[in-house]
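In this view, the complex is presented without one of its protein chains, the others remaining in place.
Moving on, here comes subunit A:
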């Protein structure tokens, strides 16, 4: 059974059709990188998987639970799939540790001491145990994003969704976030990552998916995807991201 199964997914915003029939199956432990031009629907696709957007039609099954099935507990699905946002969205009125433990305390009903221990463990995992008592506004962008990853991991999700996790970062801070993501991938986490970091895709992805205007135009293992794209539009896109100054 795949970890995520998407069948003929359509999504409209009003009259605008943003996802035009997506079929996608992702196995447990697989790392899938989604690339595509801005506005092609990548974020919308991720957000549908986490039910942050309502699907218009089609079906998404996460770990055997259908998102459209009325009997599915949506809050439970959201904890199955952790989401990391481009803008971090840390809770500014909470310390780093409080950000991480909020989910365990309120959703998992963990005891505070246990939650704090677990939270410290996760902060350690992302290399920030010394920042536990610090508020987000005192962290660098890279540190913020690592805390956001720890916050998602605190729900012990089966899947991690990353929406351009390094796009808002200064170039010198990108590496530390990608390192954490690579560690997760090595540990066998199922990951869906929207990113323009082609190096990361090449090194970590099992599969690269090119989304173009609301459809999956092509998908292949990274070596094949980058060396031998099948469609002209894919080649044009790759030309632009690999050589951003060429116009």
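Definition applied: a residue touches a chain if its C-beta (ideal position, glycine included) is under 8 Å from a C-beta of that chain, and two chains touch if they have at least 3 such contacts; residues count from 1.
Going forward, contacts and distances are computed from a predicted model.
Chemist: For the complex's missing chain, which UniProt name, "Ion-translocating oxidoreductase complex subunit B", "cytochrome-c oxidase", "4Fe-4S ferredoxin-type domain-containing protein" or "Putative glutamine transport system permease protein GlnP"?
Modeler: Record says "Putative glutamine transport system permease protein GlnP".
Chemist: Return the single residue from A:41, A:82 or A:165 that touches the missing chain.
Modeler: The missing chain is touched by A:82.
Chemist: In the complete assembly, which of A:116, A:152, A:190 or A:234 touches the absent chain?
Modeler: Residue touching the chain left out of view: A:152.
Chemist: Please identify which residue in A:58, A:103, A:142 or A:222 touches the non-displayed chain.
Modeler: A:103
Chemist: Extract the touching residues of subunit A with respect to the undisplayed chain.
Modeler: 50, 52, 75-76, 78-79, 82-83, 85, 87, 89-93, 102-103, 106-107, 148, 151-152, 154-155
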